[in-house]
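Let's turn to subunit A:
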Amino acid sequence: MELAIFYAFAALVIGSALLVVSLKNTARSLFLFFIVLFGMAGLFIFALADFVAITQIMVYVGGVLILMIFAFMLSNKELLADLQNTSSKFLSIPNWQSLLLSIGFLAVMSYGIIEWHDNFPQWITENIRQGNIIKSSDNNINQLGIKFMTQYLLPFEVISIFLLAALIGAAHLSRKEDPK
Partner candidate 1 sequence: MGALSLLIFLPMIAVIGILLLPNRMGHSFKYLALLATVLQFGLAGYLYINFNGSAGAFSEVSTYQYVEQLPWIRLDLGSLGKLEVDYFLGVDGFSLPLLLLSAFVMLMAVGASWNIEKSKKGYFALLMLLNTAVMGIFCALDFFLFYVFYEVMLLPLYFLIGIWGGARREYAAIKFFIYTLFGSVFMLLVIVGLYFSVQNPNTGAHTFNMLYMMNPENYVPGSFFDFLGNANEIFGIPARMIGFIVLFVAFAIKIPIVPLHTWLPDAHVEAPTPVSIILAGILLKIGGYGVIRICLGIFPDAAADANWWLGLIGVVSIIYGALNALAQTDLKRLIAYSSVSHMGFVLLGISSLTAEGISGAMFQMLSHGFLSAALFFLVGVVYDRVHDRYIYNFRGLASIMPKYTAYVAIAFFASLGLPGFSAFIGEAFVIIGTFNAESMNTGIPRWMAIFGSLGILLSAAYFLWTLQRMFFGTTRLKGGEEWVKELKDVNIREQIILFPTLALALLLGIMPSLVFGVLNNSVLSLLDLVTPYL
Partner candidate 2 sequence: MISLTHFLFVSACLFCIGLYAIIAKRNSIMILIGIEFIINAAILNLVAFGRYDKINYSGQIFALFAIVLAAAAVAVGLAIILNVYRKYKTINPENITDLRD
């Protein structure tokens, strides 16, 4: 059962991701991207990372995607025309070089994963043996909070500076130069 749902999510993610890249219409792609991100959040939950999944939805869906749509609308005045365009060319013709490259990567990575399959790292088996693995009953948020404030305090603080800088920078970048 669990596996079936996992497959369903995986199929959803991969399928919509494939559509994202093969659709001719960018606007549609953007909306499909939304589905991919949701699907990913689902997959995260399968990995018992509920907080990550929530963050994914909040940050990506709530932030990134909206930003992208805004950007797209700002940069494409024919958006509406695009949306209405239901021409026969629904999918874009794949670019064979990049297709080849992607398939090549997929091949080598699959090869690697299959080779790795029976032989998972020692640290995982060790942790499984010791029971040091996250269980679905664990309170992840609690743990994460403590980790952020102790072990990962430094990156946590640094990233605040980083975000501030990125914010200022992005604001400056997107500001139109006023006509003199």
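If you want to know what made the cut, all candidates are chains of the complex that A comes from, given by their letters.
By our rule, a residue touches a chain if its C-beta (ideal position, glycine included) is under 8 Å from a C-beta of that chain, and two chains touch if they have at least 3 such contacts; residues count from 1.
Values in this document were obtained by computation on a predicted structure and should not be read as measured data.
Here subunit A is displayed by itself, and among the listed chains 1 or 2 from the same complex, it touches 2. Of all residues in subunit A, only 2-3, 6, 10, 13-14, 17-18, 20-21, 26, 29-30, 33, 36-37, 40, 43-44, 46-49, 51-52, 55-56, 59-60, 63-64, 67-68, 70-72, 74-76, 94-95, 97-99, 101-103, 105-106, 109-110, 113-114, 116-117, 120, 123-124, 127-128, 132-134, 138, 140, 143-144, 147-148, 151-152, 155, 159, 162-163, 166-167, 169-171, 173-174, 176 touch candidate 2 in the complex they form.
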